[in-house]
Every structure is written in structure tokens, then in C-alpha cells.
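One structure is given below, encoded as C-alpha cells.
Every protein chain of the complex appears in place save one, which is left out.
For subunit A:
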Amino acid sequence: MAIFNLNINGKQSQVDVDPATPMLWVLRDHLNLVGTKYGCGVAQCGACTIHLGNVATRSCMLPVSGVGNQAITTIEGLSEKGDHPVQKAWLEHDVAQCGYCQAGQIMNAAALLKSNASPSDAEIESAMNGNICRCATYLRIKAAIHTAAKLTTTKS
């Protein structure tokens, strides 16, 4: 066990856990941030995607000891009022079916738009390929990312 001070969603949090504990379980079991989902535990499905700094990261394979002072953003902290352009676009396209994968999809999409303000279809497909949606809402996800890109550019 060891104490870690983490910067999550703009707040400082302290946990006392085994240093090997993946961030996924630190978030879910210790900090009650359960929006980040467990899907595979082996970095294959993307359900656990968070932002480490600005980069989309699979929290299931990220030990808490590897975070250091990098800022973490989870789905709960993506926007204060649920009005991030990606969240708005997701609602506009009514993307979700079961919804379980969507936090991971949204976090990955938000990171993509930070590095590429208007991605092409092919760029979206390749950036999002690590996020499985078992309900197969892929086409709506793609359409929503295009909409979010437009919302982002009109805003800035």
C-alpha cells in the first residue's frame, strides 16, 4: 500500500492503494467515479478510456503509480453541465443503445478532436478502432464526431 495524490477532474484526491492497482479500479472502487467502465482489462476495448493530460489512455492498464502529477479527466469531468460538444453531438444523434461503451467512446472522441479539429472518416475510423461497441453504434458515433467537430469550430 502507498499513498497517491491524484489530480482528477480538477480536484485533488488521495488514495491509499497497492501501487500496481490500475487507475480504472482506483476510479471505480476507491473514488466512486464509475462512469469509466470495465470491459476487458487488457487494453482491447476502450471502455475504460480517460484523459491523461490531453491524451486518451486506457485506464485498465495504467497503474496508479504511473500517473504522477499528470492531470486526469474522466467522463464525469469532461464538462460541468454535460454540454461538451461531443456530449451534445452524442445526444443529437441519439447514439447510445445499451450505453455501456459510450463513456469510453466519448472520451476517445474528445481527445481526437483536441488533436485533429476536423477529422476525416478514415481518421475517425482509425482513431476509434480501439473502442468496441457491442451494440454496434459505429455509424452514429462517426456522424456524431463530425457534428462535434462542427460545434467545436463554430464555438471557437
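Here is the rule we use: contacts are C-beta pairs under 8 Å (C-beta built on N, C-alpha and C of every residue); 3 or more make two chains touch, one makes a residue touch a chain; residues count from 1.
What we mean here is this: contacts and distances are computed from a predicted model.
Enquirer: Given the options "Carbon-phosphorus lyase complex subunit PhnJ", "BLUF domain-containing protein", "Molybdopterin-dependent oxidoreductase" or "Ferrous iron transport protein A", which would UniProt use as the protein name of the unshown chain?
Expert: From the choices "Carbon-phosphorus lyase complex subunit PhnJ", "BLUF domain-containing protein", "Molybdopterin-dependent oxidoreductase" or "Ferrous iron transport protein A", the unshown chain carries the UniProt name "Molybdopterin-dependent oxidoreductase".
Enquirer: Could you tell which one of A:Ile8, A:Cys101 or A:Ala149 touches the chain left off the display?
Expert: In the full complex, the listed residue that touches the missing chain is A:Cys101.
Enquirer: State which residues belonging to subunit A touch the missing partner chain.
Expert: That gives, for subunit A, the contact residues 1, 17-18, 21-22, 25, 28-30, 32-42, 44-45, 47, 74-76, 78, 81-83, 87, 90-91, 94-103, 106, 121, 124-126, 128-142.
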